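Contents: one structure, followed by commentary.
As you look at this complex, bear in mind that one protein chain is not there, while each of the others sits in place.
Chain IDs A and B follow the sequence of writing; residue 1 opens each chain.
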Amino acid sequence: MNANAAAREHPHYAGGREPPREIGQLGMWVFIASEILFFGGLFVAYVYGRSHWPNGFAQASRHTDVVLGTLNTGVLLTSSAVIALAVACAESPAFRRWTARLLWLTAALGVIFIVVKGMEYRKEWHEHLFPGPGFELDAGGAQLFFMLYFVMTALHALHLAIGIVGVSLFAWATGQAKSWAPPRRIDIMALYWHFVDVVWIFLYPLLYLVERHS
Amino acid sequence: MNEREFKRHAFKLLLAWLALLVLMLSSLGSAYLSLGVGNLIAGVAIATVKSSIVALLFMRLARSSATVRLVAVVGIAMWLLLAGLSGVDYATRSRQPAAFQLPRQLPSLAPEQEPR
Partner (left out) sequence: MSYLEDGLTLRSWFFTTDHKRIAILYAIAITGFFFIGGAAATLIRLELATPAGDLVSHDTYNRLFTAHGVIMVWLFLIPSIPSVLGNFLIPLMIGARDLAFPRLNLLSWYLYIAGGLIILASLFLGGVDTGWTFYTPYSTMFSNSWVAVTLTGVFVTGFSSILTGLNFIVTVHTLRTPGMGWFKLPLFVWAIYATSVILVLATPVLAITTLLVIAERLWQIGVFDPAYGGDPLLFQHLFWFYSHPAVYIMVLPAMGVASEIIPCFARQRIFGYRFMAYAILGIASIGFLVWGHHMFVSGQSVAASMVFSLLSFMVAIPSSIKVFNWTATLYRGSIHFDAPMLYALGFVGLFTVGGLTGLVLASLSLDVHLTDTYFVVSHFHYIMVGGSVMAYFGGLHFWWPKITGRMYADTWARIAAVLIFLGFNLTFFPQYLLGVQGMPRRYHTYPPEFQVLNLLSSSGAVVLAVGYLLPLFYFAWSLRPGGRIAGANPFHATGLEWTTPSPPPKDNFEQLPEPPQEVYGYDPAKDPRHDPARGGAMAAEPVR
């Protein structure tokens, strides 16, 4: 649908009719672009740290829990596939009734991620890997690694939590057949969820897999 | 979409999901090999491929309007610019760490005291 036809259908044109997908979708992508730059500052700090302290980053990375990290990555990748399927169901009359369940599953997978992350944080706390006096590792830059690790994963977890709330709201609304949860809005929520997944796709190798071979 | 299209799309999603898991495990595996800078390249490259699958298929970027694709490209390009141009500074700074020196004591400003 071209921009001019889309314009004619905006509610502020004709009163009351739903705006076409283009407006909401473009809005969410513009927001995602801003989020790329938001996380991007942290990734730049990471690039700085790793290039200046390769040994410290390597040593520190070995102290992350690669089993839980890999598990979590699998969980999030699956949740992305599930919500993509949910969006397809919402747009397909034959399978529409699966949408709510798939959205709830997506949210549940997100909750699993957060729980596992919490377990990792607890472990790291007991191993004295939180930055501060009493930090366990001595290689230069190891503490910088963990500073970035906690800030980046915490910021990611915050975004994921917002996503879980949003997806749950849509899951509930779809189950109740609320009018404010049409397929195009679920699509927009899914875009956000996928973005949070992409951030983690990059965090995984950069935090857990710096150097595992020694 | 109708039933046939849905089934085709769902099948594509299934394949993509499997591909993502395989890529994740290969990324994990490659970290246990001693590849030097190749480890970093492998990690980032595999992550890029995974993200492309998520973006192009799950987020349907491949079928989105030109404007939307432009927005995605510009966002990524801007990050590359930030990292790249500040990288010019970091790549060309010379690092000359000074040898450790004991702090110098300046003479005291207090008046000389008579020895007790």
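Note that in this section contacts are C-beta pairs under 8 Å (C-beta built on N, C-alpha and C of every residue); 3 or more make two chains touch, one makes a residue touch a chain.
What you are looking at is a predicted structure, and each value in this text was computed from that prediction instead of being measured.
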| item | value |
| --- | --- |
| Sole residue of A:L148, A:A173 or A:M189 that reaches the chain not shown, by the stated touch rule | A:L148 |
| Full-complex contact with the absent chain, from A:A45, A:L71, A:I114 or A:A161 | A:A45 |
| Hidden partner chain, residues of chain A it touches | 3-8, 10, 12-13, 19, 22-23, 26-27, 30-31, 33-42, 44-45, 48-49, 52-53, 56, 131-132, 140-141, 143-144, 147-148, 150-151 |
| Touching residues on chain B - with respect to the absent chain | 67, 74-75, 78, 81-82, 85-86, 88-94 |
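Just so it is clear, only the chains that are shown with their structure count from here on.
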| item | value |
| --- | --- |
| Separation of chain A from chain B, taking each centre as the mean of its C-alpha atoms, in whole Å | 15 |
| Touching residues (chain side chain A, partner chain B) in the complex | 22, 25-26, 29-30, 32-34, 36-37, 40-41, 43-44, 47-48, 50-52, 66, 70, 73-74, 77-78, 80-81, 83-85, 88-89, 91-92, 94-95, 190-191, 194-195, 197-198, 201-202, 204-206, 208-214 |
| In the complex with chain A, residue positions of chain B that touch it | 1-3, 5-6, 9-10, 13-14, 16-17, 20-21, 24-25, 27-28, 30-34, 39-40, 43-44, 46-47, 50-51, 54-55, 57-59, 64-65, 67-68, 71-72, 74-76, 78-79, 82-83, 86-87, 90 |
